[in-house]
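All protein chains but one are shown at their positions in the complex.
Chain naming follows the written order as A and B, and within any one chain the residues start at number 1.
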Amino acid sequence: MKGAHVPYFLGLLVALVGFWLGMSGHYTPLLLSLGAVSVAVCLILAYRLDIIDREGSPYVRIVGFALYFPWLMKEIAKANWTVVKACLKAEMDIAPALVKVKTACESDLAKVTFANSITLTPGTVTVEIEGDKMLVHALYEQEAQPEAFAEMDRRSRRAADGKGGPA
Amino acid sequence: MTAAALIAVLFGMLLLLIRAIAGPTLYDRVLAVNSFGTKTVLALGLLGFVMGRPQFLDIAILYALINFVSTIAILKFFRYRSFQVPLVRRGQGGGNG
Partner (left out) sequence: MADFLATLATGWEVIRFPLGAALCLAGALLCVIGTVGMLRFPDFYTRLHAASITDTSGATLLLLGMAMMAPDWMVVSKLGAIFIFIYLTSPASSHAAANAAHTAGLQPLIGPVDTHDKEGQDS
């Protein structure tokens, strides 16, 4: 392991320790030492699997994701309302469509964030990713024009890569 | 009132079984089973609160993990017809593997 991996290593360590402390609830020396052993085994396995990198341990970007999350929740709430209405309407008025969305995200992490955000929003599902184009299935054709995804694209790119446009 | 929520979730699971049994395609069934798993996680949590034993949440966490892994395994099998296909890492052909 070289020096460039130390932040990812520390991020994984903090996440694992936090997970153990949050789940266990018993802070006796025996259980704490068992937790330390578990964390050490996890770290060794992750090192041998060679997944201590930007994708395997994205905790260094946690501030970006934490800033992105409230906006995503707002979008999810809005989209939920649309889909709930579509589910309960007596006469179904959905107009499904397949839309190609071009993303400006470059790194894989940003692409995954963007695609997951699209899928997490009810009413749109990412069906396929090829390079920088995504095939999106939408419940309402008129609400899934490529411009509708521009802001989500920009924000997820900023969350994952820490750069991009303002706001 | 929590009990009412639990009954509502159980009712939703019951309705979901119709889709899981009648679903015309394979993927409908997989989707129904996955959604059933999510509802099971929520129902387990609610059951813990109704019975006053929040330790049920540990089982709920475990069930959420198993549900995800099993869904992905089933879909991988139906897509490649084999468990022996490695998932594609970057730098090896198409990114949609």
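The definition used in the following text is that a contact is a pair of C-beta atoms (placed from the backbone, for glycine too) under 8 Å apart; a residue touches a chain by one contact, two chains touch by 3 or more.
Note that the structure is a prediction, hence the values are computed from the model and not measured.
Enquirer: Who does the absent chain touch among those shown?
Expert: Looking at the complete complex, the unshown chain comes into contact with A, B.
Enquirer: Residues of chain A in contact with the chain that isn't shown?
Expert: 19, 22-23, 25, 73, 76-77, 80, 83-84, 86-88, 91-98, 115-117, 119-128, 135, 137, 139, 141
Enquirer: So that we can see where the missing chain sits, which residues of chain B does it touch?
Expert: 1-2, 4-6, 8-9, 11-13, 15-16, 18-19, 25, 27-28, 30-32, 34-35, 38-39, 41-42, 45-46, 49, 54, 57-58, 60-61, 64-65, 68, 71-72, 75-76, 78-79, 96
Methods note: only the chains that are shown with their structure count from here on.
Enquirer: Quick check: how many Å separate the C-alpha centres of chain A and chain B?
Expert: The computed centroid separation for chain A versus chain B comes out at 19 Å.
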